[in-house]
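The complex appears here minus one protein chain, its other protein chains still in place.
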Amino acid sequence: MEVVNRLNWVTGGPQGSGVDTAANVFAKACALGGLYLFGKREYHSNIKGEHSYFSIHVSDKPVRAHVDPIDMLVVFDLETLFRHALHVVKDGIIVYDSSIEGSIDDVPTLEKRRRDELRSVLARHSLEGTAEGMLKLVEMNGVRLYSIPCHDLLHDIASKRNDPSLSKMVRLINMMMVSASLALLEYDQQLLVDAIRYIFRARKSIADLNVDAALYTYNYTKARYANTDKEDGIGYRLIAREFRDDMLLIQGNQAVALGKIVGGCRFQTYYPITPASDESEFLEANELLDGKGSVVVVQTEDEIAAVAMAIGAGLAGARSSTSTSGPGFSLMVEALGWAGINEVPVVITLYQRAGPSTGLPTRHEQGDLLFAIHAGHGEFPRIVIASGDVEEAFYDAIRAFNYAERYQMPVIHMVDKAIANCVTVCNEFNPALVRIDRGLLLDSVTNATTSTTAEAVVVDGRYSRFRFTGDGISPRIRLGTVGAVFWNTGDEHDELGHITEDPDLRIRMMDKRMGKLDLILKELSYEEQAMVYGYKSDATVISWGSTKGAILDAIDMLKARDGIDMNFVQLRLLHPFPTSRIASLLEETRLLIDVEMNYSAQLAKLLRANLQRDADYHVVKYNGRPMSSSEVYEALKGIVRGSVRSKRVVLRHGV
Amino acid sequence: MEVVNRLNWVTGGPQGSGVDTAANVFAKACALGGLYLFGKREYHSNIKGEHSYFSIHVSDKPVRAHVDPIDMLVVFDLETLFRHALHVVKDGIIVYDSSIEGSIDDVPTLEKRRRDELRSVLARHSLEGTAEGMLKLVEMNGVRLYSIPCHDLLHDIASKRNDPSLSKMVRLINMMMVSASLALLEYDQQLLVDAIRYIFRARKSIADLNVDAALYTYNYTKARYANTDKEDGIGYRLIAREFRDDMLLIQGNQAVALGKIVGGCRFQTYYPITPASDESEFLEANELLDGKGSVVVVQTEDEIAAVAMAIGAGLAGARSSTSTSGPGFSLMVEALGWAGINEVPVVITLYQRAGPSTGLPTRHEQGDLLFAIHAGHGEFPRIVIASGDVEEAFYDAIRAFNYAERYQMPVIHMVDKAIANCVTVCNEFNPALVRIDRGLLLDSVTNATTSTTAEAVVVDGRYSRFRFTGDGISPRIRLGTVGAVFWNTGDEHDELGHITEDPDLRIRMMDKRMGKLDLILKELSYEEQAMVYGYKSDATVISWGSTKGAILDAIDMLKARDGIDMNFVQLRLLHPFPTSRIASLLEETRLLIDVEMNYSAQLAKLLRANLQRDADYHVVKYNGRPMSSSEVYEALKGIVRGSVRSKRVVLRHGV
Amino acid sequence: MASRQFKLSDYKTDVHNDWCPGCGDFAILNAIQMALADMQIERHRAVVFSGIGCSGKTPHYINVYGIHTLHGRVLPFAIGAKLANPSLEVIAVGGDGDGYGIGAGHFVNAGRRNVDLTYIVFNNAVYGLTKGQASPTLKLGLKTKSLPKPNINQGINPVMIALAAGYTFIARAYAYDVKHLKDMIVRAVRHRGLALIDVLQPCPTYNDIYTKEWFSGLDRIDPVTGRAIPRVYKLEEQGYDPVVHNPDDEDELNAKMMQAIAKSKEWGDRIPVGIFYQNEHIPVYEERISSRIPDYLSNPPALQRIEDGNHNPYADIKRLLDEFRVGTR
Partner (left out) sequence: MASRQFKLSDYKTDVHNDWCPGCGDFAILNAIQMALADMQIERHRAVVFSGIGCSGKTPHYINVYGIHTLHGRVLPFAIGAKLANPSLEVIAVGGDGDGYGIGAGHFVNAGRRNVDLTYIVFNNAVYGLTKGQASPTLKLGLKTKSLPKPNINQGINPVMIALAAGYTFIARAYAYDVKHLKDMIVRAVRHRGLALIDVLQPCPTYNDIYTKEWFSGLDRIDPVTGRAIPRVYKLEEQGYDPVVHNPDDEDELNAKMMQAIAKSKEWGDRIPVGIFYQNEHIPVYEERISSRIPDYLSNPPALQRIEDGNHNPYADIKRLLDEFRVGTR
């Protein structure tokens, strides 16, 4: 049977060798053909040489996550073969550069443990620990092999273009292999060409060269393998459709950056760190906004300076933010409390990666939730929100600023490596759906004194930055506002902002600040607090952040394959905790399954602390690789079927 | 009726004027007379001039906390009169320097709000806003006034000693006033002399001068007021008793320092911060240990360096620690995770003060609990313990190092300003009760290879720092150990300590590290996890840290005055949370009252998250002043009597 | 003289000042207020940022915008505000522990940016507010009355670090020469670039070495005049020229730096105050931003319009979205 337009395509190679570019061409080609896709990048904390790979899950229906089984593996180096070949499904495809040869020990970047494992697997089948052995083994497993003589083809291209040096341009090989894979899938050749031209749009001559090489390989592959009978040949096909023009092919870090631009962020600080700095670099590259305006992006000496500068800019009246990941966030904690006690709006975009400490700096985890909620000595209000996918990341980035200014407090917007570094086809972002709410920010005090809010702003001829008001929110002005001055201090303060140690005033100020947390729960819409997907069901999956995609895909699979119904509750506001919203969403839930990417099921702790209800199962993962829909599907099915014994289920997939 | 040997004595004055010294003399005199006491210091974040005061709660039975109503107020400046006089009980005493005069507005350090309040109170009684008015008012309230003409007496002393310059030594006045108060209480004059000599033991000539002034004043006061009829005169008396020689008069920060010395801490780093640096300065002053040995104390450039150096010293094999409070701890968070992933024993003594941010830097709070438990990105094991009083602080300081080395992880020992800065009479610390447990620290690898643990230590001729073992604890060696080397990294690592990104190894390492938390709960005694005070009761107060004293005193009062029975559960291990211990302690509890010094009832959150049980009442306080036994008593009584409406009870006492 | 709109008293608040009697901080506070009055800076245009310490309380006593930040972080806070709105007149103040100790990383890296602001360090060689521990400027082996043992750390040379880091105006002043200090502040504020003034500040409570009396030379009386011979002297009175005149003359530049360093090492009997170094030829950070963002100064981050008046976003991302459209070729 032929599978049309559903495919998990994977390629890999040494870092710095162009794997990403190749995969991006494949993704763009698919997107141009109206296909949906979810692409995931995995890479080491290394600049050149270690293994990285890209998996692209393509479909003609929306896909929200990656899956584990590989349908088509594109191999142009030894390590990719050794690492991934065994995950290719029966009837799946491996396209490989025919020059690949060598033994397991020729791959120093492969962990010793894995080498031993592979050797013993091959030995069990009386095969040698070589590329050849591996290829034999997978063939025995039912995988179809297609070899492409890349070096010969490269030679041909070189002589065709009359440029012998080209035959040494091994960088072209990955593009050639992508073309071969698309040829095997009988995909529209023009879309491949267009994709290459798009990816290399800044460098025309390189684009031309790549197009040449791609087409040559495409035609070669087609000629060689076209007549393969579909029955015992290639079981997959991709067929281009009309694309919808309101769809984007975009990454999470770009979505956040675009959100910041729309949301009015005009001052961004950062200190380089994976996977957060991509966003800042994108902002910097686009610092000049269309129409009037700009985003000033400042690279600081460390994360302490980054957050302090962002707060300073916030005081001056700019919407300001900083982006970081765990280690950087750890350094920001002291200043966070300063912003809290001084009610300064500032946004921290926290790109989670696998901790603790330096951890797995380029890998995925959702391990910072409880830290983000409790970070900083003493007690002060903050808002913590988490995005579930690329599209949400855009809108949340905007909301974060609205919250920060409306409630005058720091907002931590949590995303993670899986969102930041994935590429996906999603709905066009629509700025028209968005409102900018600056809260009680006054442009001038003089105006205010003549308006109705007069008394609220100036008392005894003085502006009180921390005026006690009904809802705890005091009218705010920018540094530099004519006709007023104010003071801030990290010490407890009076309404003017001067230090006080008065115990009664202290209580009032704490009540003012902390009381805003209740206000937030009153004012935020249900959707902003938590989303529910699916109909009421007595079985509910609950989660937060980037697991959303895998869960939704898994729930669909459960329904489609097994007739099992589940709904999904996604926490979007993590702090203050939307207790009553969640309680009402879970009213009919009998089976509650918590799914998260960390060791200790942090959300489940919050559920217990706030609802006094525990999830019945904790499906967790902490190996640094995001959850796939396939493993979530298996776990949920196991739970429903009663085959899962322990309350805690640890997922372990991923390479 | 005369009250014998039960007294709440208070004195105050501008900072830097010798209030502490005066109070210390009073405390020492009481202690020498075999009396128990609990002394509490309150002071501003200021060097000279702002108001500070000292309250000493004296009794012939052990006292564990301060109380609010003042029995005897010793006044030698205007501000003390205005701030405290109204808290003196009917039939209580004010002794004051007769030269005190002036109006409320002469006290610029008094907050405007408080000045207005005082003026209006006085005006309501048609009194002027002056010292005179105030004295009249309290006299109307039934307070007995005793004035001492300090300046005249000083003059006399000066001419007696033939040194006219002495008449300008206003610093003597506070000592004179203490003497006057002791004379009124008819306390043994020799004990006063001995106390002065003890306090000034380093400076004999100053001691002599103070003794002269004290005796002169004592005799004057006695002569002037001795014949006052007890019935309408002085209602209080202090009578010296035989003292027990196994009691100490000591402060919390000194107790921690002594614990560290006994516990084997030989490397302490610190960056100055209130109220933590007293401990480090005490250690430095006593760096040379009796017998062989020393404590190296290093003042660092900041708290990041402080914790990093302590960790470095821990790696080298020293028991090492650093002491700080909230702002400093916030800066230590990143390195904490490094110690966690590298399983380095290190102790952080966290002296809580009122936050957030700079907050009320010299005031009290227990606001850092959830932060301490969750501090640091990602997930790693740590132990958090909290001491309830000065005596516990000593033993806990030792335990902290045992835990750190036994479980190879950072230990956060939480104390707070109320413990650090209180002075109390308590049982002598007994080093003989203490064991030193260095866990799996090996002095040499060669020895180990010939011993039974051989295989555990050296594999393939290599020492594996992070060897997988049954209980997750790997044999540890010092940097510099002959015959071995090891590696550490903040990245995820293999058994040797080298970086790995292998997903399966990652899981095993996380399991190894985090699994130690379960081991801790298995191994720690019930008493180390939580203490219960009192018999089984269906009403339980639950708390942690320095509220212990006030709670125990309040429970005694409830029993004695109202016949109400309650027991008290004190959490000593806060993380990992001793769920089953607490569950069993609370089995028969019907009414559970959480008492803590913070806004959001942080312990109650932990109870919910871990036991899925909420306290029925949250008695909280967050005005920067520690809980008094009197206010805790009132709150508990109100709850039992049903007069408390809301679940949350906010205590507000304190000046 | 032109009529002055703002009086000295306009720059004072009625907040109770709780520094110790005789603290040099009072003098510095006065000098800042005098400088503001001298320059007739409108109150709303000035922002004084501070770190934590006795010195950190300064903004509360000055009647302009005042931001009392965190220990060691005054520079990044101040820079953030200044870059968000470059029309603010930003003055950062703080202790020597604050600036050269816990804040040393920011102190060095601020030099790389040369943001147009003034940083005044209250240098009393101790940590005042935490009771007199040695600060980074106290020299090895000295023992102030607050120290139980002689200082175990060397003292650093702030002038030289500032030079190495890129500060373009480096001065030293003495707290009790208020008029001169005021002049230094005016010069620093007028300087286009990052200006450091290291102020020798007696802390009578903890530092009994660098006292007012010592700076005034009360321990060395001229036998002839019978008058004290002050230790502090003014560079400008010695014909010292701190200014880099020719931006293209590398020799001049080096010479100016070398003389500043030589002067920075004088200590003890003769202590120079005044401007050690000034170079206005290094573009300030604001100009560097402007070279990328032409309307940066006229439309800075803090004042940009971000909504259309109807709460709709003002920014237009159509061009960017087009780039990401699936169909874009």
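Each chain gets a letter, A, B and C, in the order it is written, and its residues are counted from 1.
In this section, a residue touches a chain if its C-beta (ideal position, glycine included) is under 8 Å from a C-beta of that chain, and two chains touch if they have at least 3 such contacts.
Owing to the predicted nature of the structure, the values given are computational and were not obtained by experimental measurement.
> Indicate each shown chain that the hidden chain touches within the full complex.
A, B, C
> For the chain left out of this view, which of A:P69, A:P164 or A:P272 touches it?
Only one of A:P69, A:P164 or A:P272 touches the chain omitted from view, namely A:P272.
> From the listed residues B:R478, B:R508, B:R613 or B:K637, report the one that touches the chain absent from this view.
B:R478
> Pick out which of C:G56, C:P86, C:G105 or C:P242 touches the chain that's been left out of the picture.
C:G105
> Given the contact definition stated above, which residue among C:H44, C:H60, C:K82 or C:R113 touches the chain not shown here?
Spelled out, the listed residue whose C-beta touches the missing chain is C:R113.
> If I consider the whole complex, including the chain that's not displayed, which of B:V10, B:L32, B:I520 or B:I551 touches that chain?
Looking across B:V10, B:L32, B:I520 or B:I551, the contact with the absent chain belongs to B:L32.
> Could I get the residues of chain B that touch the absent chain, sorted low to high?
31-32, 34, 194, 197-198, 243-245, 247-250, 254, 258, 261-264, 266-267, 269, 286-296, 298, 300-302, 304-306, 308-320, 334-335, 338, 398, 425, 428-429, 431-432, 434-438, 478-491, 497-499
> Please give every residue of chain A in contact with the chain that is not shown.
The list for chain A reads 16, 44-50, 108-109, 271-274, 277, 281, 284-285, 299, 301-302, 327, 357-358.
> Could you pull out which residues of chain C are in touch with the chain that's been left out?
Counting only chain C, the missing chain is touched by 72, 100-109, 111-114, 136, 140, 149, 152-158, 160-161, 163-166, 254, 257-258, 261-262, 265, 282, 285, 288-289, 292.
We adopt the following convention: only the chains that are shown with their structure count from here on.
> Centroid from C-alpha atoms only, then distance chain A to chain B, rounded to Å. What do you get?
Roughly 46 Å separates the two chain centres.
> Suppose each chain is reduced to the average of its Cα coordinates; what separation in Å results between chain B and chain C?
38
> List, in ascending order, every residue of chain C touching at least 2 other chains.
52, 70
> On chain A, where are the residues touching two or more other chains?
Expected reply: 334, 338, 489-491, 499.
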